[in-house]
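Take a look at the structure set out below.
Missing here is one protein chain; the remaining ones are kept as they sit in the complex.
By letter and in written order, the chains are A, B and C; residue numbering begins at 1 in each of them.
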Amino acid sequence: MSSQFRFAVNVLPKDGILDPQGRAVEGSLGHLGIEGVSGVRVGRRVELTVTAVDEAAARATAERLASELLANPLIESYVVEGTRREPVR
Amino acid sequence: MSSQFRFAVNVLPKDGILDPQGRAVEGSLGHLGIEGVSGVRVGRRVELTVTAVDEAAARATAERLASELLANPLIESYVVEGTRREPVR
Amino acid sequence: MTLEPAAGPPAETPLHRALGLTDEELDAIVARLGRAPNDLELAMFSVMWSEHCSYKSSKPLLATLPTHGADVVAGPGENAGVVSIGDGLAVAFKIESHNHPSAVEPYQGAATGVGGILRDIFAMGARPVAVLDALRFGDPADARTRHLVDGVVRGVGGYGNCVGVPTVGGELVFDPSYQGNPLVNVMAIGVLEERLLTRAAAPGPGNLVVLFGSATGRDGIGGASVLASATFGDDAAGASKRPSVQVGDPFAEKLLIEASLELVEAGLVEGLQDLGAAGITCGVSETADRAGTGIEVDLDAIPRREPAMAPFEVMISESQERMVAIVRPERRAAVEAVCARWNLPCAVIGRVTADGDIAVTSEGRELARVPARALTSDAIVHHRLAAPPERRRAAPAPGAPDEATDLLPERGMDPGAVLLALVGSPNLASRRPVYEQYDSTVQANTVARPGRGAAIVRLDGGGAGRPARQPARGIVATTDSVAPVGALDPWLGAALSVAEATRNVSITGARPLGVTNCLNFGDPTRPEAFWQLGEAVRGLADACRALGLPVTGGNVSLYNESPAGRILPTPEIGVVGLLDDVERHVGPAFVRGGDHVVLAGRATPGLAGSDYARLAGLAPEDGPPGIDLELEARLQRFVREAIHAGLVASAQDVSGGGLGVAVAEACLWSGIGAELRLPIASSPAVDLFGESPSRILLSARPDAMPRLLELGRAFDVPIEAIGLTGGRRVVIELAGAGATGAAEERGSRVADSVDVAVADLRHAWDHGLARALGWDELGAGAPEGR
Partner (left out) sequence: MTRIGVVIFPGSNRDRDTLRAIEVAGAEPAALWHEQATLDGVSAVIVPGGFAYGDYLRAGVIARFSPIMRAVSAFAADGGLVLGICNGFQVIAEAGLVPGALLRNRGLRFLGRDVHLAIERFDTPFTALAGPRRPLRVPIAHGEGCYFADPATLAALDRDGQVLFRYVHPDGTPAGEAGDPDNPNGSLRAIAGVINARGNVAGLMPHPECAIEPLLGSDDGLGIIRSLVESAGAAAHAGSAPSLAGSAA
């Protein structure tokens, strides 16, 4: 019997890595008249469903996907967030 | 007296909107030897710090930034996540 | 007038009206069916009888265009025009608009515009080799405009760069009339072996209809989503939540190109059609109608991206990156193998039948049955009312006496300063910040990249198993529209546009092959707008006949109006030409000091519609310059002949900003100055900055001059040596009775000479656009997303 689990992987540039997108967001705050925003980092968020026998197995799959595909360890760090069990459709 | 609050904005393609990146990730799973992953959606994650008098004001700023700059309401939806109060540096 | 957008149609609105069909159109549908349509059929009619798909207002006008030519192997009515160029090769090309989607979502609108026109090209069996993007926006200082320009340019690049087709040219024009309604017209060019020419037809009852490419989602259902609330019990909120923005997937398109061309090369398909507007409904009805057959669609066989799609959604979805092939049953496995190799979903979704009907079935039940003809060639045609505006400014007749509109000395302006201002103005400055976002070199055939004059792409380069041909030939391509003049005189605007586009091709030495066009106009139910459209079509036809060129295809975009105003009527003209030896093409920049500078053609009066007029103002009663189409034809033959004879070092068209800007560009592109003495025929402003057509600025070695002048006489083209190249300044002395007299009468000195450093012109030209758009020079822009 297997269940479905939904995860989110947040991938962000490591500290010290250039983040021109973050700079661009900060740079456009003035035009919008928004104040008091700083430390902007722009990364990726990937949401996915894993079908597995239990949550531990599902998380292991999500972790593997995150470390091997979704993030480049040279430049990015990631966090796997989860989980919400979903009914198997 | 103002404090700093850290938020994250998750921006994802709306339901029903084509997500070519998500499809590409799903298509590559075979090569990775990963099984049981489906429903992949790829979006952006933006983390930011807002300095404001209280959390409500900070969140309002983050919301505005998300809706006016970070997400394209025609094809994307967003969620503002937070918050963690930070010491003012 | 509704003040608030209605959540859904009020209960009493009949369904056909909610779908955009008039009562008259419903009656016409009933007459063709002999009964009332059901809801699915009505949905199919509503999309097929849209202006976009049916050309119901413009069809009678387009029928008047000259479309024949000895080398035309596919003309209007096909996905793209195709012209044979000998040696078994042919060129396919077409231009199309994506104005409204780009106004809503600039990135995706432009991206899917590129995708759509590329599919039209490879549907003919041609490999796409070039893209050109003709863009028009409102005020460059306005925040909304900046957002649109940024998104559209990123969208064109995002798609074109990924599919590996070089973007080699286009236009970027700012005019307040486009503020609420930008224009995004994209032209694509492909090359094919003539024997592989493929038609969008569904011959042979019993043949299979194969859908391949992306799965079908709810993309672009848009207006038709009222059906969901009306018939399928969705609440209005649910219906409005359905996405109507189409998202492009250039990676899928790249696979689609390769798979389609592989299918064609292997001879596996009887017909090939892209799915764009009106989706599967359009694809099956047009292919069936062209072959005089019918098609039975098995709705359940269509791969879906979304659960619980209603039949009408599947039938009219505009999901991108899909094609339909007509395949003999015995070739099914081979077709599936090709699609599998390219990792593209592929499904047999129907069969060709003999009954001429489009039938839609699901779970063994027939949901719709409509004659294919009724959806396509026998769609309703509207004969709209045309009425000219009450007041209009016409061009002087060719040969009319010159009338000085000499504002230049009158205003005490230094013509050199005017020239600098023009060269750095948003419409004339370098487009580099834009075209640098495009891959213009992929495929390794781009001989003339974007930036100066027409684009040149080598043919016959060889490689990848194909032999190189000696000499290698070249394709020359350009788009042009003289819209500001069209607002004053739409016949003239269209004729000038054709003249300018073809001239830009001829001055490289190439022979124009044919004309494609995108007619961007207003609401055709408004008599003045329809009159403009009619006049423009007449001008297009007249100019093409005079130049001996066929119109091979095009596109009509109407309703280009917004609360902010109406666009200038904009007939966008695309021209493709052929160079017999690409190595011998001529460019627009001066090539060395000491060459003679020659002006072929003569300025005629009229400043209205010019960039100078925009900058400096002009007498209110001034008209636009006229055109003598016979002279234009002779001029273009002359320049091609002169280039062929090896007499021409450089050839530059005189257009935006007039002769002054033409000289400035020839100098600043080469870094070589010029010292000229310009005989003033009418007035300094007209001769320096007027935009009268049929003029070419040439440079030639001294020893070529006698033959060049002789050739001018032989072609009956006015031709005059006006000075020499060299130095580091642009110096233009204004000479002649006209100038002196006019100026002295006003008590001022003769209009001062133009005397500007080439480097200053270059600086103004280089930085004008980035400054106008507020882009920093390295190109850092707004963050993605919005």
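The rule we apply is simple: a residue touches a chain if its C-beta (ideal position, glycine included) is under 8 Å from a C-beta of that chain, and two chains touch if they have at least 3 such contacts.
Being a predicted model, the structure only gives us computed values, none of them experimental.
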| item | value |
| --- | --- |
| Touched by the hidden chain, restricted to displayed chains | A, B, C |
| Option from C:E25, C:D120, C:D439 or C:D480 whose C-beta touches the chain left out | C:D439 |
| Contact with the hidden chain (one of A:I34, A:A60 or A:I75) | A:I75 |
| Touch with the omitted chain, as defined above, among C:F93, C:W342 or C:W491 | C:W342 |
| Touch residues of chain B, complete complex, unshown partner | 20-21, 24-25, 27-28, 31-32, 42 |
| Contacts of chain A with the absent chain, listed as residue ranges | 17-18, 20-21, 24, 44, 69-70, 72, 74-75 |
| Touching residues on chain C - with respect to the absent chain | 154, 157-158, 161-164, 249-252, 254-255, 342-343, 435-447, 449, 458, 461-464, 582-583, 777-781, 783-784 |
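One rule holds in what follows: only the chains that are shown with their structure count from here on.
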| item | value |
| --- | --- |
| Farthest chain (mean CA position) relative to chain C | A |
| Distance between chain centroids, defined by C-alpha means - chain B, chain C (Å) | 38 |
| Residues within chain A bordering two or more other chains | 25, 28, 42 |
| Multi-partner residues of chain C (at least 2 other chains) | 783-784 |
| Complex interface listing, chain B residues touching chain C | 11, 13-14, 16-20, 23-24, 27, 44, 68-72, 74-76 |
| Complex contacts: residues of chain C adjacent to chain B | 104-105, 108, 214, 217-219, 242-243, 245-247, 249, 251-252, 305-306, 319-320, 343, 783-786 |
| Touching residues on chain A, where the partner in the complex is chain B | 2, 6, 8, 10-12, 22, 25, 28-29, 32, 34-52, 58, 61, 64-65, 68-70 |
